[in-house]
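Note that this complex is displayed minus one protein chain, with the remaining chains in position.
Let's turn to subunit A:
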Amino acid sequence: MPDVLSAPLVVEFPFTRSLGPVQSAFLTGLRERSVLGVRTADGRVLVPPAEYDPVTAEEIRELVEVGTAGTVTAWAWNPQPRPCQPLDRAFAWVLVRLDGADTALLHALDAPGGAQSVRTGMRVRIRWALEREGAITDIACFEPDDDGPTTHEARPHSGEFADPVTGITAPARLDYTYFPGRAQSRYITALAGRKTIGERCPSCRKVYVPPRGACPTCGVATDEQVEVGPRGTVTTFCVVNIKAKNVDIEVPYVYVHIALDGADLALHGRIGGIPYDQVRMGMRVEPVWTEGGRHPDHYRPTGEPDADYDSYRELL
């Protein structure tokens, strides 16, 4: 499909998390180089700790400190780490049951000996990050601990620390390749020649702008292209008085719904070339293009008499 456009779409946002009492103690503990778990009603020690007992559903708050060495219970080799993973060289993802814990923690194992040096049952210990802030990354990774097994009983811990961490920031990033599809690709390509191309439904005869390739009412493909506009009618609008982030438009401006001549639903745009308080429903407008713009920069009044309300009330 050579006529279909595509472009990268990156979405990223730094989410914040409130930790609550148990995760707060766990992450603050890591900052202080101690690993905390929680004891369940049946006596097991969960590491990382949970707020609620997975068996009884009761709130659990009996914190304990476990060892900083443990045993690998399962692993997978990661030959080509991706950006932001714990190590920038090949490593093993491991589940480690720390001494004194009954459950395993997921982390990375730095294994200079390669995949053949990793085995279930091997002893490993925490390598602490030099700079710690109260996050799971305070454990830089695990490393082989050949000094042999040590035993560590879980010891009661108050969970109290000076200056506890109560929230974290969790950056998220998603990388997509976006394809607008054939119908929208045709529409976007036509816009480059300053033409607006809609598509007519073969069943209800409505003209969709922008086209989406199918009529949402009839559920059939729309493949008859129809040029609409360039002039149109303002069906309704609002005056925007607050500046949106990342949009370089001075306020106040008028955000309008415009039914282009020949289209059966309104598209959205901005009005210029007239004071914002003189914009009216029914006003006749035409697009204003700027050099290199993919879309009309804005619409301006044509000077024609306003359209009669009945001519666009079905498009509101």
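Just so it is clear, a residue touches a chain if its C-beta (ideal position, glycine included) is under 8 Å from a C-beta of that chain, and two chains touch if they have at least 3 such contacts; residues count from 1.
As a convention for this text, contacts and distances are computed from a predicted model.
Novice: Would you mind picking the UniProt name of the chain not drawn here, from "Ferredoxin", "Thiolase domain-containing protein", "Electron transfer flavoprotein subunit beta" or "Xanthine dehydrogenase YagR molybdenum-binding subunit"?
Specialist: Cross-referencing UniProt, the chain left out corresponds to "Thiolase domain-containing protein".
Novice: Touch as defined at the start, partner being the missing chain; which of A:V45, A:C141, A:V165 or A:V256 qualifies?
Specialist: Going through A:V45, A:C141, A:V165 or A:V256 one by one, A:V256 is the residue touching the chain not shown.
Novice: Can you list, in ascending order, the subunit A residues touching the missing chain?
Specialist: Touch with the absent chain occurs at residues 5, 7-9, 11, 13, 15-21, 23, 50-57, 59, 166-167, 170, 172, 178, 180, 184, 188, 201, 204, 206-208, 215-217, 235-242, 244-247, 252, 255-257, 264-265, 268-270, 281, 294-295, 309, 313-314, 316.
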